[in-house]
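Of the protein chains in this complex, all but one are displayed in their positions.
Each chain gets a letter, A and B, in the order it is written, and its residues are counted from 1.
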């Protein structure tokens, strides 16, 4: 009997199946430093313990997306080792902020399954949840992924396509206990623009571009203990579909979020991931740009000093965001320069 | 109104202007580990908590240059986003050592302005100061930088060219409270040569060379949250002046300082930056070498066991330091292999 993990194939999943993922992870200040080195993030809330304490937190929390990546990475060996494509995200919530010393443990529940008509693959929907050592949810999201069948003749598991939320409702956003932006300092935060200053439909070109190196995306992806082979092995990928190592989609989300500081500097915390698609692959040598669109503005129930913005964050490769490039003229297909179409909700201080 | 930062142009500055910079930064042991990984520094004072405690410190301080880079990085969005060239440094002092957990906040004061004769650019002189969460100065230095005008027809601000100190005087060097080299162990420090053994005019070839990769200088520069575009964006820089991403000058200072351990192993602490110029650009693939010259020897008032050396540190690209290359035969222009001419003062134990 082989002792190596061959991962799950489509026919191995069952609706309602609970998966406890391996390798719990204690997050440290080392992870925070690497996150800064890899993405150049400048949100004061994550950069400065003093700034975070002035916002009512016990210290600087780990970047929300780093928590997401830790949880995502743990699901790979069980959920997507035999994936053909990572299709989307929905219904993602951030709960308890993560501090250095916290240990994140991850589980997933299979919430949907649908075989594809070619019988060679199927779509697996999972809700993945990371909890800290106190059992508090830190991040919780749905993703769906196209997974190969081991045996095309195998019977498909019972089918269920879940209803996916279009977006996380304002009333469902989790505000960390103690969070208070009463002493929030716009100058230290790096932006004079507060929630009140953004309008639905407003688009922001984040101006700057960042070129990705192989060493960077591989270090990031290993840091999250994500084992997807396509990111690491040039010997096989050189013979594969692209002839290149493929960059982990989450790396692009983090780069685009860091670039978005320039224009959204007060979007200090991510509260929800409403949706997201990696619409084209990215490779080392590509330069990532980003632009955002304000999709909705939410008041936060019971909070007069804090608001939420639902944002579209679009990442482009080798093309400036100045034109707000998204779809081709047909209005359906994505422009080949677009690599990420991400829909998320941020918290921002109000005046 | 655009919400992105277009930085200040020459005509935006005023003499006496105070700038509070964004993104305070809590320094962690993660930053220390990355500093070692990026530069390979071997000074026991920064590497070992035990060694530092034997020198009277509460633990191992962050490398002095890392504190400098953190402060420098914060000034970029306000001071040098529209810079054509970083012209020089002067009058730099290191105050309170920085420990893991300290939060550095940075301000700058405009101390000089001079429009260039072409009316297209001007020189801006700023004194930038980083303080810790107790309000103690950690690093304080002058730099001057050539900044573009937004509008060549704009009136220049009032002109003032400051008197710049040639060097920080021995009496102005700040010795950290508690510092005591009575138990300093030369073997653990890695050098038998103390202050008494160095002579003014002595030159030291630091022998070793270090090749720089794109991923390394970009990770370093992002770690300091330095946003200068020229370091990161191959898509635009490929069309630019050099066709390459330009390496942050501070990366070269840190590499040269780390190389200088081989010959100056007991120069355990930087007390002052007297001056410095980045005289040629460096690119990924270049190999950095370094040599030093002892410019002056200072006794430290009231200290019989500690001395200071004023040193010239020269970094070369793709050329060994064995010939102590500096200027061309005209005695004025720098040799094209020279990338850094740095003048700084170190502390060293005496016999």
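Following the convention adopted for this analysis, a contact is a pair of C-beta atoms (placed from the backbone, for glycine too) under 8 Å apart; a residue touches a chain by one contact, two chains touch by 3 or more.
These figures come from a predicted structure and were not determined experimentally.
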Given B:9, B:39 or B:125, the one touching the chain that is not displayed: B:39
Residue, one of B:64, B:140, B:216 or B:237, that touches the chain absent here: B:216
Absent chain, residues of chain A that touch it: 2-5, 20, 22-26, 28-31, 33-34, 77, 100-101, 103, 105, 133, 213-216, 218-223, 225, 227, 229, 232-236, 245
Residue ranges of chain B at the interface with the undisplayed chain: 28-34, 36-40, 42-44, 47-51, 60, 100, 187-191, 193, 197-198, 204-211, 213-216, 262-265, 285, 287, 318
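By our rule, only the chains that are shown with their structure count from here on.
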Euclidean distance of C-alpha centroids - chain A vs chain B, Å: 36
